[in-house]
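Selected chains only, in their assembly positions.
All chains are identified by letter, namely A and B, in their written order; residue positions are counted from 1 within each chain.
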Amino acid sequence: MSHNTFGHMFRVTTWGESHGPAIGAVVDGCPAGIPLSAADLQPWLDLRRPGTSRHVTPRQEPDQVRILSGVFEDDRTDGPVTTGTPISLMIENVDARSKDYSDIRDKWRPGHADFTYDMKYGVRDYRGGGRSSARETAMRVAAGGIARKVLGEDITIRAALIQIGERSIDRARWNWDEVANNPFFCPDAETASLWEADMDQLRRDGSSTGGIVEVVVSGLPAGWGAPIYAKLDSEIAAAMMTINAVKGVEIGAGFASAALRGETAADEMQMGEDGAQFRSNHNGGVLGGISTGQDLVVRFAVKPTSSIRVPRDTLDRSYEETQIVTHGRHDPCVAIRAVPVGEAMAALVLADQKLRHEAQAAW
Amino acid sequence: MSHNTFGHMFRVTTWGESHGPAIGAVVDGCPAGIPLSAADLQPWLDLRRPGTSRHVTPRQEPDQVRILSGVFEDDRTDGPVTTGTPISLMIENVDARSKDYSDIRDKWRPGHADFTYDMKYGVRDYRGGGRSSARETAMRVAAGGIARKVLGEDITIRAALIQIGERSIDRARWNWDEVANNPFFCPDAETASLWEADMDQLRRDGSSTGGIVEVVVSGLPAGWGAPIYAKLDSEIAAAMMTINAVKGVEIGAGFASAALRGETAADEMQMGEDGAQFRSNHNGGVLGGISTGQDLVVRFAVKPTSSIRVPRDTLDRSYEETQIVTHGRHDPCVAIRAVPVGEAMAALVLADQKLRHEAQAAW
């Protein structure tokens, strides 16, 4: 992955700053002949869109995506289809308020990329976080919608929020259908209602907290992945780690693997009705960097939003000690809106791996 | 990263199978004029070498690396130096025993890549695990030695084993000097002696267990990294996830970040004697994918060795149910020898990021 481009054969290049005129992406390498219109992408964007509940930022962005190139409809196609040429996506920034930016211009907000961007580039678009804002992830979600089309309907990518702050879900109550029933993408209705109260308290405190997202991909064939340095799990880890505020990624049993014994960790095999089966999935659907055909199971940890209303000590650009309070409109738990982003990143990795698999191994 | 090549400007391509005639690497893009001979690389290899204690595989491999190209000594240089052309490294496989491979040829060992390689490629070099063997990591360690030279002496990369099985070190007793004093790269002498007993029991049981490695890089300048899709932490995560048996990676507070509040997670800044300082390092030295100048702190989890002497259920290549017992010579805790590999991968990522930083930002 280079700079702002993700992927090898299915490639996504994103551009744009939080408070600039627009954000966009170019999706290159998409196979031709796939039905595609903006309406296919909008539902995914609507899941990530700000302003949908009191638990996320109230910024009002309709996030209407336009497709500017790479699709075409003629007398031989049933609606617009991809043409194999670059697909340009664009979303205009609507609610980038004209406001007083002097505080974030002059001070390095703790936990944000302000200091590091200044150290690297010497200049930064500070308005709303500029390029380092999570607003960029809207384009990943849009591009992820195209990736899903490349993967086809037999592959299902779902994600859920399984922890907010110190409170985790009860996995025994996991119900995918619940994910759409609460503002947290929570698969456990009871925990979701407890989170309501937790979040209300957090907002009153002017504070924030983190969370853990779990992504599960079903229907993957065995054999996708490209050892040694393009292993499926390595690319998944890289992808999730590029999401704003993510501090950890694990596959299958993940960090808990360290405490297991070999008898448990090495998933045994047997014959099932449809062929080879595994008796457990501690490896999360990947062995040697290649998919096993089981569910691909990924978890990633999101740190608390750094923008809080509690005053924090920091420095300004003149290296003077000062304090900062972040007002603005922010997510008290940015992990919530990271759920559809995690799904999208999984889709991008898999579409790219699929194309590479076709190239090397699927003749 | 593509296939078997790691890196963008500082690029490492490895080749070779566990029981083939040799393994090797080509390091491309290394700047010219850096003093380099095999003797510079050998100490790192000796740390990872098998057969050094009763707690690792008894396979006897001297792992003597040869440099076949890319260095030159003339009347103007003080010893051999890099020339800017590809550096070819090779280690001959010495102790690849002629043995009966029929068991691992015909059966898919649980937890190994046997099944997935067969699904992907339809053929595999099963001898000693072939390409999917951790033997490949010897070349990473050798290449990492070159990367360290590129980074220079102001940057220190150290790693330690902080957990084996269920037993973690006591961080209050962390002493880097202890790492060289025990066969576990353990920074806590007391825990190391407990691990001795744990490991002896494991061996008696014919079982295995996992572990957690922590890598710490000191002396990094602020400003390295390349958002959005080549973030420093994303590349670190990808790199660690390519190491055999790794199932999770985290930066700074990592998964524990999920339970923090914003006041804690967002490291405050102040002025120190040498300029800007952070009061804590929950972000592990990276903000927005760019180094802060603090220590880069990475942890990764290694699953138990899948090769154990306990009989396990599995399938053979004819999809018949069967059992397998792995005899051979194996590490009961492969996390131990992953310690120098983790250091090497950090070095490779950082050397590559350094060169890219020179390209874009260090004029």
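The working rule: contacts are C-beta pairs under 8 Å (C-beta built on N, C-alpha and C of every residue); 3 or more make two chains touch, one makes a residue touch a chain.
What you see is a predicted model; the values in this text were computed from it and never measured.
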(message) Considering just this structure file, the complete complex holds how many copies of the sequence, given 2 are shown?
(response) 4
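In this text, only the chains that are shown with their structure count from here on.
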(request) Measure off the straight-line distance from the CA centroid of subunit A to the CA centroid of subunit B, and report it in whole Å. (result) 27
(message) Quick check: in the complex, which residue numbers of subunit B touch subunit A?
(response) 1-6, 8, 14, 108-113, 115-117, 119-121, 131-132, 136, 163-166, 202, 207-212, 222-231, 233-242, 247-271, 275-276, 279, 282-284, 286-293, 301-308, 310, 312-315, 319-321, 335, 357, 361
